[in-house]
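Missing here is one protein chain; the remaining ones are kept as they sit in the complex.
Chains: A, B and C, in written order; residue numbering restarts at 1 for each.
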Amino acid sequence: MSVSVQQADFDAGAEIAALAAGRDEVGAVASFVGLVRADKSAAGVGAGDSAVQAMTLEHYPGMTEKALTAIVDEARGRWDIYGVRVIHRIGRLLPGDRIVFVAVASAHRGEAFAACEFIMDYLKTRAPFWKKEETPAGGRWVDAREGDDHAAGRWATDGD
Amino acid sequence: MSVSVQQADFDAGAEIAALAAGRDEVGAVASFVGLVRADKSAAGVGAGDSAVQAMTLEHYPGMTEKALTAIVDEARGRWDIYGVRVIHRIGRLLPGDRIVFVAVASAHRGEAFAACEFIMDYLKTRAPFWKKEETPAGGRWVDAREGDDHAAGRWATDGD
Amino acid sequence: MNVRILFFAGLREALGTGSESLALPAGIATVGALRDHLAARGEPWTALATTKNLRAAVNQQMLGLDAAVKAGDEVAFFPPVTGG
Partner (left out) sequence: MNVRILFFAGLREALGTGSESLALPAGIATVGALRDHLAARGEPWTALATTKNLRAAVNQQMLGLDAAVKAGDEVAFFPPVTGG
């Protein structure tokens, strides 16, 4: 199972090892872990009371898994990769908690890095998750970053 | 200690967690694990007896740590990153064994990915390690890949 | 056959509901027309017109406001996604 949406935490080391286990053509595993930051609100409010105390991740059950699988399939079409693992947590998380994991196994590092970053960029703009932060000033939904659309746009090709 | 050259294996998950532990400004950890491939010799010989049975990593004690530290320092100068971990194994390794680990912690994924890939590209061309493969046809030193020089060259700037 | 409509995140909160089932009114054939139809109900439904960069999915696939809608479809409206 290459895509999981779950409340439970994950073990990045075990997931990386599993992608390479028993496949001696794998020479490279690139991976990414996203975590809840507390230092400043992702909502972009610069004022004092913006420290994030907790965060709740809402998603669109049914569509989420389809969207993630479509993103992984697109990566498999673009690069010669042997294995992909995507885990996205939902529910209430605290600062320092892991939110998302993406890992890609390939023969060489160039393809592993490119596919891993591609999947993260597309996940950020195409997978139906929404973050609501709890701060001393109250709850608020995180605004999408324009930079995320730009990052995903980098991968656009003529065929898209 | 951000750089280690060691015979012992490593735990990628524990290393990733350590980079983020107690630092709630870390929102992203990009990492890479390189492994010994067995399917085809890295020496580039296409013939039948090219399966890699084992690999021995030689290095230049004293220079190795300096070279890796210089690469990490250069990455810190180029990107706003909070933590870096580099582990390179030496000695005799078997197919499927982990060889190298690089992880970079940052606030955002773009910088973490770029710095992690930069460190790997520079390590491949500037850190004094050499691989000797054992195959059914005998031992042979791996040739450097031209693609590695090209990959490292991507990062050159006017200031270099 | 009705259209099933879903709302998520800040839009769900603004509307006070996460879903509804609706007989597709005559003449409504696109996501954008359905959005306008709902927004015309007045407060709080105007949030559908004022949400910045409103996104939509038809049958769990993200599509533009010009995408076709027909009876039996599942249509979702939501703000830009912020996962990862």
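In this section, contacts are C-beta pairs under 8 Å (C-beta built on N, C-alpha and C of every residue); 3 or more make two chains touch, one makes a residue touch a chain.
The structure presented is a predicted model; accordingly, all values stated were derived computationally and were not measured.
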Let's see if you follow the contact definition: name the visible chains touching the chain that is missing. B
Looking at the full complex, which residue from B:G34, B:G83 or B:G110 touches the chain that isn't shown here? B:G34
Tell me which of B:A17, B:A38, B:A67 or B:A115 is the one touching the absent chain. B:A67
Among B:A38, B:L57, B:V84 or B:V104, residue touching the chain not depicted: B:L57
It is residues of chain B that touch the chain not shown, namely 34, 42, 57-60, 62-63, 66-67, 88, 99-100, 120, 123-132, 141-144
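The rule is simple: only the chains that are shown with their structure count from here on.
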Would you identify the shape of the chain contact graph, picking one of line, ring, star, complete or other? line
So how far apart, in whole Å, are chain A and chain C when each is placed at the average of its C-alpha atoms? 26
Round to the nearest whole Å and give the separation of the Cα centres of chain B and chain C. 48
Junction residues of chain B, two or more chains touched: 109
Each of the following residues of chain C touches two or more other chains, namely 84
